[in-house]
Structures are given as C-alpha cells and as structure tokens.
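For this view, one protein chain was removed and the others were kept in their places.
In this document, chain identifiers A and B correspond to the written order of the chains, with residue numbering beginning at 1 in each.
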Amino acid sequence: MNLIREIWQSIVRRDPLSTDKGKSELVFLNVWLHIHPAKVKKENMKFRHTFYLGFITFFLFLILLTTGIALMVYYRPYPAQAYQDMKDLQFAVFMGTFLRNMHRWAAHGMVVCVLLHMCRVFYTGSYKKPRQFNWVIGVLLLLVTLSLSFTGYLLPWDQLAYWAITVGTNIGSYAPLIGGQLRELLLGGHSVGEGALIRFYVLHVAVLPAAMILLTIVHFWRVRKDGGLSRPVWKLKGKQEGLVTIGAPTQAAALQATAASKDKTYGLMEVVTGKPIFETVTLEEEEDTVFSYPYAFVREAVALMATVTTIMTMSLFLNAPLEELANPAKTPNPAKAPWYFLGLQELVSHSAFLGGVVAPALMVLMLLAIPYLDRNPSRRPGDRKLILWLFTIFVAANLVLIVIGTFFRGPGWALVPPWVHVAAGAE
Amino acid sequence: MERRLQQLFFALSLLALALILAAGWQANTPSWKNYQRSFLQLEAQEEPNAITKAAVLATPPEIHQVLLPGLQRVDRCTTCHLGVEDPTMKSAPEPFRYHANLGPHVSAKFGCTICHGGQGLATDKESAHGKVAFWPNPLLSTDYIRASCGRCHKEGEVPGVPELTEGRHLFETQGCRGCHKLNGVGGSIGPDLTGEGANRRAPEWLERHFLAPNAVSAGSAMPNFHFTKEQARDLTYYMLSLTNEEMGSYFSSLRLIPSPEYGRQLFVEKNCISCHAIGGVGANTAPDLLGVTKRHSIEWLDEQLVNPELVYPGSAMPEYDLETNARKALVAYLASATAEDAQLILSKKARAMTPEDIAIEAGKQNFSRFGCVGCHGTELQGGVANPNAQGGEVPSLLHVSDDYTKDEVIAIIRNGRVPPLDNAAGPTPPLYMPSWKKVLSDEDINRIADYLWSKRQKAKDAW
Partner (left out) sequence: MNRREFFKISWGAVGIASLCSAVGVSLAAVVRFLMPSVFYEPPQSFKIGEPGDFPFGPPTFLVDEKIFVFRDRDKGFAVASAVCTHLGCTVAHFSSDQKFHCPCHGSVFAADGSVQHGPAPRALDWFEVTLARDGKLLVNKDKIVPPNYRLMV
C-alpha cells in the first residue's frame, strides 16, 4: 500500500485538492494547465461576455487533430487512391463514416466559430491597447484556419473538391506579380493534379497545423499577459478607466495615487521584459476572485462537452458529401468554391481583379490595421457607435455575398432564386 | 450555480457516452451482416448433423472482396451475394442465388461490376447497386448486361451476343464515322464516341436517341436513319461496349475469343484457300488441311502459324503476325473444317480483279468505313437535311465528275468545305464537309475519288 502511495505521490506532487494550496498547485505545477491563472475573477468567466467562443474554437481544433490523425491511417494522398479510400472509409472501415463526419462538421464549425469569435472581440473592443498585437495574431489564426479548411477540401478528390480548388486557386492567381507563381507553387504544376494533392496534403497535415499550434500558443500566452479574458470594465461600479498599465515603478506609484483608497494594486512581475504589469482592482473584485479549480475548469469542461456532443450528434445524422470521382474533363455547372470563399467568388464574377485581389487584400489589411487605426481608447459601446456600425455593415455585406453565392447562383453563375428548380445543364 | 454546472457536465458526459455507443452500434450493425446471417441459416439447413450446422452458423461475419488490379476495381458484391458460385443455391432467393453459366468468368478473376455495373466498393444494397446520387454507373438491367461483353471482347464475334457484332457492322456501314470520331478516325461534326460507353448515359436514352435523335437531343443535326428497334438496340449495345478503359494485360489478351467462327473469318480474310485445299477443294500448292488437327498437335500447328519456316524450312507460307487467340481460333476452325465449307468459301470469291477494280473496291470500302455514307448516302444519293445550306440538303455525289475535276474533288476531301449559305444573313448550316487530310492517307483519298469516278463510267455506260 505504501508503495502505491509512493508511486502516486511521485506522479501527483501537489497538495490535496481540498486545500487552497492544492488548488493553486493543480494549476501552476501542471504543464498542461499552467497557462491558466491560479485564480480568476468570476466576472471574467461570465458566459455572456465571450460566449466561450475562443474555447469552443480551440476544442474544435482538438477534435480536428484527433479525428484527422485517425483518418490519416486510411487515406492515401494520390489521385489513383484518394477517392477509393474515401469510399473505403464509408463502406469498409469501422466507424469510418462517423469519424469523417466529425472531421467535416468540426472543420465547418471551427470556421464559423473563429469568425464569431472575431466579431465578439471586435464588438467588446478587446483589441485595444495593450491587446493590439494579439488581434493581429488572431487574424493570422483566421487565415490559417481558412487555409486548413481549403487544403482539406481537396483531399476527397471528388468533383466538389477538384473544381472548388480549381476555382479557388484561379481566384488567387489574379494577385499582381506573384499570383501566377503562387498558383504554380501551390499546384506543383499548371492545373490541379497529383502535384496539387500531395502539396495540399502536406500543408494540411503538417505545415498548417504546426503554424496553428505555434500561433495558438502565442495567442493564449498574450491573453494571459494582457490580463485574462476581457470583461466589460466600464460596467463595474466605481471603476476607473485605464487602471491597467504596463510600466516602470513610477507609473505604478501614479496608479496607486489615483486609485480609490479601498482599491488594491497588483503587480504581475515580468521577469523576461523586466516591465511589470500593474492592475488595480476594487475590493468587490477581490471578493469576486476564486480559484480556477473548480470554477473555471468546470465551465471549460462544460464548453468542451457541449462542443463534442454537438459535433457527435451532427455526425450521427448528417453525412459529409462525396460526389463523383474528380473528372478534369467535366466541369460541373456551376462550379462553386467552399462557402467561406463564395462571397469572394461572387465578387470575382463581377470583376476578377477587384473581387479576387483588391477586395480580399483590403479586407485582410483593414482587419490587421483595426487596433492601430482605432484611436478611441474607450471600449464602451456608447462611445464607439460609428466603428460598430461600420463593422456591422462589413459583416452583413459579407453575409449577403455568401448567401447570394450559395443560394442564388445557378448554372452559368446566373441569378436563379433557390425556389426555382433548374434542370441540370445538358452537356 | 456551481452544482448546476457540475450536473450539466455530468449530463453532457453521459450524453457523449451514449453518442459514442450509438455510433459504435451503428457501425457494428450494417445490413450486410443480416444478409450473411440469413445465408448461413440457408447453408445450415443442408448440413447433415447438429455439429456441422453449428459450425456453419458460427462463421464470423466479414466483408468479402475481390481485388482486381487489372480491371482497376475492387468488388465487394459477394459480401451479400454469397451463393454466386454454389450450385446448390440454384433456387435460393436473391441475393443468394447461384449464377449459372459463368464459364471462365469466375468472380475471383473478374469480380461482378465489370459486367453488371454498380458500385463494387459499397457494402449496402442501394449504394452497391449504384442507384444513388453521384455514382454514374448503376446496375445494368438484364436487357443490356450482355453489352458489357464488348468491353473486353473487341474483335470477332462474341458468342451469345450477336447484337454487338451487328451493332459494330451497322456503325461501319451506315456512315457514323462521317460525323463521329472513333479511336481517332472520323469526322468532327458530332461528338467523339471513343469513350461513349464510359459516359454512363442510360441505355434507354441511347436507344431512344438512335430511333429519333432530335426527340432526345434537341437541335441535333444528326439525321434520322430510320433504324428498326432491333438495330437501335444493336447500336446501343455497341455504344455501351465503347468504354475506352485500360485493362491489365490478362484482360486485354482476352479480347479475341478463339471461336471456330472467328477462325473461319480469318481463313477467308487471309485467303488461305488460294494455296491450301480442304478435302480436295481449293488450291494444291500447299498441303490439304482436312483433318490436320488429328495429324499434328495444337502446339505444332500454333508454331506453324507463328513461324512457318521453322517447321518447314524454305516454306513459301507468309508470316501472318496473328495474336495468340487468333491462332487458337484458326486451329479451332481447322479442327472442324469440311470440304463443303471450302466450296462455299471458293464460290464467294469474285472473279480475278484488275488493279483498277481493286482500287475502286478499296475506295468503296473507304467511302463506307470512314462514314461518308452517313451524309452522302449508301447510294451516293445525298438528301440529308442541312438547313440554310444552298439546296437545303447534303448534295448527291452521283454526278460529281460532271461538275468538278478529279483534283478538285481530291482537294475538297483533303481540306474540307463549308457549304455556301442559302441566306447570307441566316444561321450557319449544322453540317459541313470535314477535312480528312489528317485522317486519311493520300492513297485512301485517291481511291475514294476513283470510286466516285467509277460512277460516271457506269452512268455513261447506261446511255
């Protein structure tokens, strides 16, 4: 018995969880959990502040990693075998359909959640100082997510995949100067073929997941360093704006001078940069502070299980599509890009250069520039009406374009409302 | 609140457990397992005692598949169709029934889908029968299955499928090549038919199309050839067999069925009767072939056909460069050849032909083979509708020698010609004379011209 206790205590080296020390040690002595603070403010963890979209996106990524690796056992990234392997997964592999469905729906879910998360961060002004660069990392994560979805889209090697990627890479080729080269680099040739498939596969299973993981690490780290999950600071009673500062001790002194007598100022020592981050909290907030275990973890656990069970339920009842084998000689009419690029394809149908190059480039640049162009230090919605309206219009315009591209475009890219049935185009 | 959240976590975890169990159950109860159970019960009924019965019933369920790299497919049909090679299942209900008359086409070598169509990779009924969206090759109905024989057997007659031979014959003589390319030879007015069988058009569509092209393909310039229902079916069979697929060497070597009928065809084609006799009927420059298979072994005869000089040094018999199965077919014919048959062959041969006759005959063959008859008619009468062309139809060629010099006609055949418009502002006529210089050799074109000119002689003689 003592041996068992000894073995256990050599693995689990913290105090029991019934003690405060144990609860803290669970977090900061554990390599997987120590990104969390040992204590959180209840206010930070409110569902309606963030809808846990960041967590959900991350959990979807974990689902994608695990189901993706499982699928790799049965999938060969060569045109002669890829489609057959998809059929084998559907018909001759135990739970092959279920796992593939999990992967597909988690992928679409992740794109949706990452976009919703971006909107939430924008609407709560959580990209403002000192979190500007984390917003930039977030935009990069968005691009990596879209790239992962795009590279994965080709792998089934069916008509849907082949032509969606043909359209997508052709849109990209309109980029000035580098467009043609970029397309050739991606395709390993002049058209989508075995070169494209293996390159997209390597991007999809190795390069892009690595980029995603590296960027995620930085993203989570910065959230911690920037003071944790954002919360509507202006709503707290008696709270003064701007009571978070990164600075030298003199500024800290200034901070202490301006804080109300019942406030406390904490300094989070940054050993690496030598610059302490000071935050002043009210006593109310102090009472609001609880241990991450179990307060934060149970919420994360519920978010995780909700995500997992939703994806599993979808996977039990909805099958991922698989059309005919890719046929370079036969273009389906219409040939559509994946849904998150359909807005772009709609623009491209009007002008290839404006829609394929200018619009996406401007969108990405504007997104990246937001935290630096927005000079308004306030996060209160009442003070930000203009920018909130602009962003809403931007989101709505994108939605409208995607809806048009999905439902209102038929053969020949003609405008055909979805309630009108068009017979499949004759060859 | 905390307790509520913990309860929610518990509930969701239970739900996750339930969902994974549901997914596992779904994956573990495919319909093919039920079919296998039913089949085992059928088999067990025939077992003599309880021990063997139990042994049979205890057979674990598994997916049966046939790997066919040469045919580039994998067939899993036998997962449910378990009685296909079991003669005791002659009267079993489907899907367990015995497949009679497979002959050499055993499932281990051929699978099922190469003949029947369907989706071999699938393991549930609807998907396997191919009657699902995005599988363009559903199960062929019994009316059309035999067309699949033509996917491998491309030469000679296929026993049991006269439709294929007739269809091929119709294609070559009705002028289809005039507008349609097949294996690189033909016109380009209509679509290339090289891989038509792989286009997966429903057989019923093809048949309706042959009976009335415009009813099925609106605006088509293809004339109505007034085929009978049988002819339409024959042509449909031939179209279905044109799958243009690459087959592994074993399968491509089977293209010829070494049947005595094919052997006779070769005997006539190669004109063996001009040196050999059968039972005294024929020439006497070379040995009499009656009963030759009783005097010599099959291997000896085969060697004789490959390399006549090896067996008879100084032999004047030419090397005919025949494929293995073609040689087998010839030998098969010789095994049963009679003097009466030799008489028949002799009588069909025309009188000795002059070089001009040969050229004109060759030109007539070309005119038919390359599809000119499709537009200009088997009697050179023309008459196929061509809206807005001058004259409104494809011209007759009976009097072409009156309106053109031979060189002009040769130039038109080589370079093609767009017909002059009736109404200059009207639409372009759908039919035109294609350019044949890339397809036909100059010699072939000259012979066609010789053939056309021979009609003038006949017309003049008629005066």
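By our rule, a residue touches a chain if its C-beta (ideal position, glycine included) is under 8 Å from a C-beta of that chain, and two chains touch if they have at least 3 such contacts.
These figures come from a predicted structure and were not determined experimentally.
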Ask   = Which shown chains does the hidden chain touch?
value = A, B
Remark   = Given A:Val40, A:Leu64 or A:Met305, the residue that touches the chain left out of view is A:Met305
Ask   = From the list B:Leu17, B:Ala215, B:Ala316 or B:Ile358, which touches the chain that is not on show?
value = B:Leu17
Note = Out of B:Thr88, B:Asn214 or B:Ser336, the sole contact with the unshown chain comes from B:Thr88
Key: Candidates B:Leu57, B:Ala108 or B:Ala316 - the one touching the absent chain   = B:Ala108
Task = Spell out the interface residues on chain A facing the chain that's missing from view.
result = 70, 73, 88, 92-96, 99, 294, 298, 301, 305
Ask   = If the missing chain were put back, which residues of chain B would it touch?
value = 3, 6-7, 9-10, 12-14, 16-17, 20-21, 23-24, 62-63, 65, 67, 76, 85-89, 106, 108
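Keep in mind that, in the parts below, only the chains that are shown with their structure count from here on.
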Remark   = Note: in the complex, chain B contacts chain A through residues 2, 5-6, 8-9, 12-13, 15-16, 19-20, 22-24, 26-28, 63, 65, 74, 76, 119, 121-124, 127, 134-136
Task = Give every residue of chain A touching chain B within the complex, in rising order.
result = 84, 87-88, 90-92, 94-98, 158-159, 294-295, 298-299, 301-302, 305-306, 308-309, 312-313, 315-316, 322-324
